[in-house]
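One chain of protein is taken out of this complex; the other chains stay put.
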Amino acid sequence: MKKFINNIDNMLIESLSGFATAHADIVRLHVEPTFLTRTQKASNKVAIISGGGAGHEPMHAGYIGKGMLDAACPGQVFTSPTPDQMLAAAVAVHADKGVLFIVKNYAGDVMNFEMAAEMLPFEHATVLTSDDCAVVNSTYTTGRRGVAGTVIVEKCVGSLAETGADLASCKALGDKVNLRTSSIGVALTSCTVPAAGRATFDIADTELEMGVGIHGEPGRKRETMRSADAIVKDCVDAILADFAHKGLTPQQDALVLVNGFGATPLMELYLIYHSAATLLKAQGVNISRGLVGNYTTALDMAGASITVCLLDDEIKQHWDSPVHSAGLRWGC
Amino acid sequence: MKKFINNIDNMLIESLSGFATAHADIVRLHVEPTFLTRTQKASNKVAIISGGGAGHEPMHAGYIGKGMLDAACPGQVFTSPTPDQMLAAAVAVHADKGVLFIVKNYAGDVMNFEMAAEMLPFEHATVLTSDDCAVVNSTYTTGRRGVAGTVIVEKCVGSLAETGADLASCKALGDKVNLRTSSIGVALTSCTVPAAGRATFDIADTELEMGVGIHGEPGRKRETMRSADAIVKDCVDAILADFAHKGLTPQQDALVLVNGFGATPLMELYLIYHSAATLLKAQGVNISRGLVGNYTTALDMAGASITVCLLDDEIKQHWDSPVHSAGLRWGC
Amino acid sequence: MKTSFILSASLAIHAAIVAHEADIESLDRAIGDGDHYINMKRGTEVIASLYNELLPLPPDQVLNKIGMKLLSTIGGASGPLFASFFMSMGKVAKENGADTPLEMAAAFAAGVQSIMQRGKAQAGEKTMLDVLIPVSTTFTTSAAAGKSTIEIAHEIKQVAATGLESTRNLIATKGRAAGLGERAIGHLDAGAKSCQVMITTVCDLMIKEA
Partner (left out) sequence: MKTSFILSASLAIHAAIVAHEADIESLDRAIGDGDHYINMKRGTEVIASLYNELLPLPPDQVLNKIGMKLLSTIGGASGPLFASFFMSMGKVAKENGADTPLEMAAAFAAGVQSIMQRGKAQAGEKTMLDVLIPVSTTFTTSAAAGKSTIEIAHEIKQVAATGLESTRNLIATKGRAAGLGERAIGHLDAGAKSCQVMITTVCDLMIKEA
């Protein structure tokens, strides 16, 4: 393992300190317990709080700021944060209209946010994101994983909250965006969890992991490496099948997000976007919004995910509205 | 080699097509010869054109847009573009106030832009960027390399050009920013040029390449891998020595850019920023601006560069001014 | 169950987890995300460090404080689960005491119950519960049968090992491995492994001290 670190125990806090210094105009870092908030506390709005294990940068701290999150709670690498962080964050940013947790659907994140919610002295609700269509849903499983689509949920809910909308409306929009969003990821290499010091999985030069999770969890299937178009076609087919399964017709306006896992160059991500856009257009999907880059990473994994979000006027409005965070910025 | 590609010959154009589709509101792609321009041609300003080999994404096409470049000419991976591209780009964006080429100082880029300039039917000037302090300057060599500091030059010159400033002033600001900017890079792994199909250099798990170039050129010295703080200290010392060599005192306002080479996670880049900011502050440098991310990459190389730009009021004004490109956006 | 026993158990557990780093770590890497060992190490280390602070407290308060501390230390899926376990155990210990084998079995059962509630999980879902549930059952029935702590400890070690082994051929329906379907088969569950390690450690301590 070769990384820019001093020692594994301080890695997270040193990185967060650098983040807070570099973006002092947007975010403030709090410690014991660890959480980040906007530099300027917002007033009279639903407080939007997210969090999750570290290693997905810029998610979530990178999405704190006007038009998006009020606070974020980073856990250890790939490990859910703890309820005390979520409580402290909620107390710090609560602004008289309740607290909305946006939580990626993993047992750990769900249970920790759940316990925080149970102790929360404010009105609260939770949006669980579960856009990963690689994991086939079933009543027997804990359900689908929340991946890069979470960025779209956080952007849209954050925008609605700025308008002073109430908790129920923010929760409803979050659930709607999540329902209309489907993602799937492909890994070409494993990531390396610093504390583990070795690759999470072994993969040959001739293989890829289809449906991989953003923690390097094995995916649907170990497959043979092939051309970008062939890989992307399988991803797009999986996403379209998922929409069909959800009873949603993809022949409408859509946002396409090609997300890098951390070690894949922009040149390849744009190539994937080209391939995906071509295939989706051929299927009658009208791509009116696009986003390409590293937005939900898995440490140093080489690979990418494709996310399609079916837009309606409300989602369009809240995606396009101004946002000023370290990871997403436009309109201001 | 494991990459998202279909075939090596189409890689660049497929990627550029994806880029142009994803950012259709900002850029337009032209072919035969290949170059990119703003979607909206600007009028009555100096036309700012840059270019260079591909593989440094988002540089340069990612910096096309209001407040920055008017056009960019991408070459093959790590290979300077050719004069016909530069001529066509100049003809497309020239807006009655002359053309300014911003060129990273490499023999190939210099000679190709030079030949284009000789054929140019308009008033023109060229800013050569040479911020890399890893290559010690000497009258015997072709001089220092242009690396990540080029982003700062393009941002500031682009901003000044929007004000209607004349060619001489734009060239003067570009030269000033370049003079006041110093960078050095470190590689933990090699990059892999797709057409070559194998790593440009071999490097052990116990080694790093200090002073590496953005094409995977060997740097100052092959050194042993060590802690982030130890690596960053050597980089900061090299930068401060360079300012001393240039007769510039670093005890003033500065912009610090921590740039990832493509495969290094944000978590590590922010950790490097934390380490660099701490060391620089201790030296009396007043860091009033910061930028952290992948802005001048070397394909899939793991590593990062640190850039310090000494600010004055003019540079501050043009760094802070609104910019709307795919790679840098604020204030609009 | 005395405070001194709980605390020496916590030290022994930390040592045992560290001693099993390789297996625990590789199991979560194989069908999880590779952090279970680090989470367990972080958690047990912090509890061990509370030794002097907890020594003066009664057992129920010690169990409760251990649960609260684990809740804010471990994170992940195992954090809230182990936290709930100890907090519920403490609650029952406070109400009914935890001195006789029967009382201890009842407190343990309450802990396991709280894990099932928090995790919305049953036996057979390839989780730590495949160790905890059978252990709890044995504990209760043998205690009811009036067996000695030593006998019970020996039985439980056996049951924990069998429970762990039972996770090998299960498809996971809870936790990260739930995404894997068939691919989870053949691997033991990491949380089940750490539970078996911890339970075995406590049993050995009981046998030694009895």
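Per-chain residue numbering starts at 1, and chain names A, B and C are given in the order in which the chains are listed.
FYI, contacts are C-beta pairs under 8 Å (C-beta built on N, C-alpha and C of every residue); 3 or more make two chains touch, one makes a residue touch a chain.
Keep in mind that what you see is a predicted model, and the values were worked out from it rather than measured.
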Neighbours of the unshown chain, displayed set only, are B
Tell me which of B:Ala42, B:Ala95 or B:Ala196 is the one touching the absent chain.
B:Ala196
Tell me which residue among B:Val77, B:Val256 or B:Val285 touches the hidden chain in the full complex.
B:Val77
Which residue, B:Lys66, B:His94, B:Arg145 or B:Arg180, contacts the hidden chain when the whole complex is considered?
B:Arg145
Just one of B:Gly149, B:Gly216 or B:Pro250 touches the chain that is missing; which is it?
B:Gly216
In the full complex, which residues of chain B touch the absent chain?
33, 53, 75-84, 106-108, 111-112, 114-115, 134-136, 140-142, 145, 193, 195-196, 200-201, 213, 215-219
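Note that only the chains that are shown with their structure count from here on.
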Chain A to chain B: how many Å between their CA centres?
29
CA centroids of chain A and chain C: separation to the nearest Å works out as 32
Return the distance between the CA-based centres of chain B and chain C, expressed in whole Å.
55
Residues touching two or more other chains, restricted to chain B: which are they?
none
Provide the list of chain C residues touching at least two other chains, using ranges where the numbers run on.
none
